[in-house]
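Heads up, the thing below is written out as structure tokens.
Of the protein chains in this complex, all but one are displayed in their positions.
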Amino acid sequence: MHVTREVAVAAAPPALWALLWDVPRMVECVPGCVEAREIEAHRRYVARMQQKVGPISLSAPLEVHVVEMEPERRLALEARGRDPVVGAEITLRVALGIEGRDGASLLRIDAEGRVLGKLGALGHGVIQKKAEEAVDEFGARLRRAAEA
Amino acid sequence: MSAGERLRVVGQSVPRIDALEKVTGRARYVTDLELPGMLYAALLRSPWAHARIVRIDAAAARALPGVRAVVTGADLTWCDPYFGPAFRDRPILAIDVVRYEGEPVAAVVAEDAEVAARALALVEVEYEEQPAVTTLEEALAPGAPLVHTSEPPAGHFADLSSLRPVPGTNICHQFHFERGRGHAAFAEADLTLEDAYSFPRVQHYSLEPHAALAAWDDQGGLTVWASTQNPYSVRVELSKMFREPLSRVRIVVPFLGGGFGGKTYAKLEPIVGALARITDRPVRLALSAEEAFRTVRRCDARVRVRLGLRADGLLLAAECHADFDLGAYADIGPRIIQKGTYTATGPYRVPHVVLHSNAVYTNTTPGGAFRGFGVPQLAWAFESLLDEAAARLGRDPVDVRRQNLLAHGEEYVPGDTPIDGKFEESLNRAAAAIGWTQAARPGRGRGIAMMMKASIGPTVSEAIVRLHADGSVTVLASTVEMGQGARTVMAQIAAEVLAVPVARVTVATPDTAITPYDQTTSSSRSTTMMGRAVYEAAEDVRGQLLRVAAALLKTPAHHLRVEDGAVVGRRARVPYPALLQERFGMGGGELIGRGIVAPGRSAAPLGGSTPFWEMAVGAAEIQLDEETGAITVEDYVSVADVGRCINPLQCEGQDEGAVMQGLGHTLFEEMLYERGQLLNANLVDYRVPRAEDLPARLRCEFVENGDGCGPFGAKGAGEGSLVPVSPAVGNALARLAGVRLRDLPLTPERVWRALRARAAGQSQGA
Amino acid sequence: MLPPFALYRPSSLAEVADLLAAHRRDAALYAGGTELLLLLKEGLLRVQCLVDVKRVPGLAEIAAEGEVLRIGATARHRTVERSALVRARCPLVADVARHVANVRVRNVGTVGGNLAFADPHSDLATLYLTLDGMVRLWSRAGERDVALEEFLRGPYETAREEDEVLTAVRVRPWPAGTAGVYLKFGLYERPTLGVALAVSVDARGRVAAARLAVGCVGPRPRRFPAVEAEARGQTLGELAADAERLARAAAEGVDTTSDTHGSADYKRDMTRVFVRRALRIVAARAGGQEPHARYPHTIVV
Partner (left out) sequence: MPDTRTPSSFSITLSVNGRAVALDVPAHALLLDVLRDRLGLKGAKRSCDVQVCGACTVLVAGAPVSACTYLAVEADGLDVLTVEGLGSGERLDPLQEAFIEHGAVQCGFCTSGMLVAAKALLAEEPAPAPERVVHHLRGNLCRCTGYRKVVEAVVACGRASGERP
């Protein structure tokens, strides 16, 4: 699936940038993320994702690698993991672009991912819809967190 | 047998000799077979389209009670783990790299299927994703990632010895053929037109998914009960892989639950052979339907065609360029691109021709043979563009076809068999039956299309016929019964030649230890080639009977003939048992007849002349719902030039099945991939034709001029009727609604988009 | 094959509640199993036990409660198809039951299972919306009735809590003199689109009430109150003439999802086409004629 959104955030790029690296607050913002831990600052993290697709619940440990970093301008990360119960391989690539606009910021979100295995095939249509809802929710929570 | 004699059994719709077993549920397929001590195998498959295997941890799986072995590519060093008829490029289990989603990575063998399935979930595999190419466009792009980095060794087929891969690309073979002045001829054409078409990835969906059961005996011999269409090709592969002489590799083939080409060449036999050797116990592997979607499919293709015609409608020049997507492993793909492109110009005379095709690897389910063998992909393009040419010339598409048909006896290509059918008869009958010249009802459109296909050459079929002491007969022939009715046809041929009732003829189960060599059950060749071998073997026995009777009756053999299980002269009748008693001086003994048919190599471009040309015409009348784009076929006529129907009811069954299978890729079927992942490998989301898709009127008719090289003038008829369905429906749609679709299947949404584009075009006065 | 599980066969709702409380997420409610067993077989769902509700008395009953028709959750599609009571009160419910999946699924699958699984392609959900479907949910804490439109939250997601059991669905038959139609279009096992429409006509021959629902094209079926309101008061002739405009309005309001059954914009246009066709068929039926509409790959009930 592939989702792109733009979110206006009433916080200057430096504040937004700092929020993005605040692991506990980011766990709150990312829907379905139940825990996350820093392994190597600004480079490697581990997280656990849980999502319910109807009666099916997906729960997978993710390894997160930061692949691009331009302070206060751009952040891109890749995450990979596997849910052995459902037999689903999950890959995510999220790119966040920040553009300062007179004191506030415009955040561009570009999220691309795949759920491989039976769930990915059978749930193809549903997963795209869920991903769109998740990115919208992420944008909303991030804006609230940044403006709080 | 003089052709003039009235035929007793051939030409009759005798009931199938395997019908009773099948309607009572007693027929046995590989998935029904069990051996004492048999273990059950299950395969772990890659979720990635292209990845390097970093690490496989099978410890937990091996520890599960009831698991006898967990095998990965690394455990196969004791044999040659690669197989494939063209290139030996396919590993039994992935070695270091997986090349398509669904490729087997590990195999578990356990006491029962449940333990095997549970153990699968405990095998941990770490992959490192690699860039994948999953479409022809991606695979042929300059600098595209390579599916195979090194060139695998050639396979074992003579006609494929000249494989021509293009180093540094995903092209593993090319076929090129020219006749006449090629490109130059287009300069003289009054009308030149060109277009590009695409044919989708479709799956055979035989009701029986692939299955195989292997067991090694104490003398180091391997027996495999397999759902295969060519036991003798599988025997060659296993002999090479396990380094055993051919005489010690035995392939037994019970009934197949459908094949359609999907069960040609080795599929599961290598893995079960290896697992049985490792566990030293019989091992059975029966795939699920979903796994069949990750084992074989038809090679999808994109085809560019260019036609040059004279103003009077005569075809002058044709150029076809076809790229076939072979998926991750070549299988028989290299021969498909040759066979499909060789008759790209169909049953028409085209003096100047340039044909080129590429076999291209991609990271998807490997392609293989599928009914039509490349011809449906080319005919879809050629027959569609031919209709466009007729329209541009303001000519009736039937007339333009009739005007360009090859004539009976005409040379198709120097060195190949002359045309052996009167194709105009089929065209006229199909056009008349669909009511071509009368206007169709409102909202209905008609279209027509033809096809021509070469069968395999060089080719070999051998048969043995045994006449027993009581006058009953056994036929030993390796032709596989996969529903087409081959056993009944062989029984009819033997019964006709030896003048015994069909009920007293049995046809043995193909078993390479017992039934003699046959190249393959495919390419519509069995009735013709194996039928001739059975005919000659039965003739051999008939000759022996006449000689014994001639000595007994002191009359020249040519004054005698066989009739109702006896040799009959002017004044004498000696039943077969008496003749055998005479011959052997005791109650036992049997006469053995042998038939070998092997036309061998020739100067024909594909290495051997086609024994016969398969030709069929399809005429369709469709209804279109212009608002939804949904099409239904209301009337369909198929006419096939078959030389002679040995069993008319079975021939009808073949053609009705072929038409409905053709309707599948015409209106419904397509394997959907998204970035390397197969989305619809199940019958809920992959739409196979149902009873309700049956046209209101479906007629399958035959032209029988007795002009085939097969027994009693028969020719092959197993594939022809499938091919014209998509171009006939596509042409009907174009003539009814003025939209030319180039990509199959013609789903409602695709037709809807074309109709909207047409409407938009009209509104801008285009 | 299936992964191992225990099978409980409680004979009362109280027993069901105890089992759900004891096993929580490790238990799955089970009746026909036509969807549940597939999820277990595909390995997408792991449970320790199934709680079979087929022995709880009364859950399979089809009965009239005053004007309302109660269909028990474990009533099979085949039973609904053949029920004289259903045919008498809601003939379309009986006829649509005949077109669910195939005859084998209809012999085993249940109405409650179909609604609780909430597959966006469900025929029943779309049709029952036009019959003001009310789902009854039972738990130890008591019973509650939820309108079907609120019950169906999204693809495979409903308002049922983990400790609740869907015991019945209540439908309100259309008033006498109502003409209805259900159209089902698509190639695959599951329809690309489903349209249910009922139009009641008053003594003056004008539309007294219209009930329009469209399903399968988006995350869940829905009604179109705005379009229904515009239809009210029209004569049958006006309704037929206005059908294209009303259908266009419905298409603008529909939420469609792209999947292997079709793209979002195709489903939007099909909503327009089939809502108009439904309006024309119902207008004819309300006038006592049967239009014998036949469209490729479409079931007209």
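Residue numbering begins at 1 within each chain, and the chains themselves are lettered A, B and C in the order written.
The criterion applied here is as follows: a contact is a pair of C-beta atoms (placed from the backbone, for glycine too) under 8 Å apart; a residue touches a chain by one contact, two chains touch by 3 or more.
As the structure is a computational prediction, the values presented were derived from the model and not from experiment.
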* Asked: Which of the visible chains would the unseen chain be in contact with across the whole complex?
  -> B, C
* Structure fact -> Contacting the left-out chain: of B:Gly483, B:Gly643 or B:Pro724, that is B:Gly483
* To do: Consider the whole complex, including the chain that is not shown, and state which of B:Arg164, B:Arg243, B:His559 or B:Arg690 touches that chain.
  => B:Arg690
* Structure fact -> Of the candidates B:Tyr232, B:Phe260 or B:Phe324, the residue in contact with the absent chain is B:Phe260
* If the missing chain were put back, which residues of subunit B would it touch? -> 13, 15-16, 18-29, 31-32, 204-209, 255-258, 260, 286, 288-290, 482-485, 649-650, 652-653, 656-661, 682-684, 688-692, 694, 698
* **Where the missing chain touches subunit C, by residue** => 1-9, 33-34, 37-38, 41, 49-50, 78, 101-105, 107-108, 189
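By definition in this document, only the chains that are shown with their structure count from here on.
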* Asked: Centre-to-centre on C-alpha atoms, which chain is most distant from subunit C?
  -> B
* Asked: Once you count every C-beta pair in contact for both, which comes out on top, A-C or A-B?
  -> A-C
* Please report how many Å separate the Cα centroid of subunit B from that of subunit C, as a whole number. => 44
* Structure fact -> Note: subunit C sits from subunit A at a C-alpha centroid distance in Å of 36
* Distance from the CA centroid of subunit A to that of subunit B, rounded to the nearest Å? -> 49
* **Per-residue multi-chain contacts in subunit B, two or more chains** => 121, 679-680
* To do: Would you please write down the residue numbers of subunit C that are in contact with two or more other chains?
  => 43, 260
* Along subunit A, where are the residues that touch subunit C in the complex? -> 52-57, 85-87, 118-119, 122, 124-126, 128-129
* **subunit B-touching residues of subunit C, taken from the complex the two chains share** => 1, 3-4, 43, 185, 187-190, 260, 262-263, 266, 269-270, 273, 295-298
* Parts of subunit B lying in touch with subunit A, wherever the complex brings them together -> 47-48, 101, 121, 127, 129, 674-675, 677-682
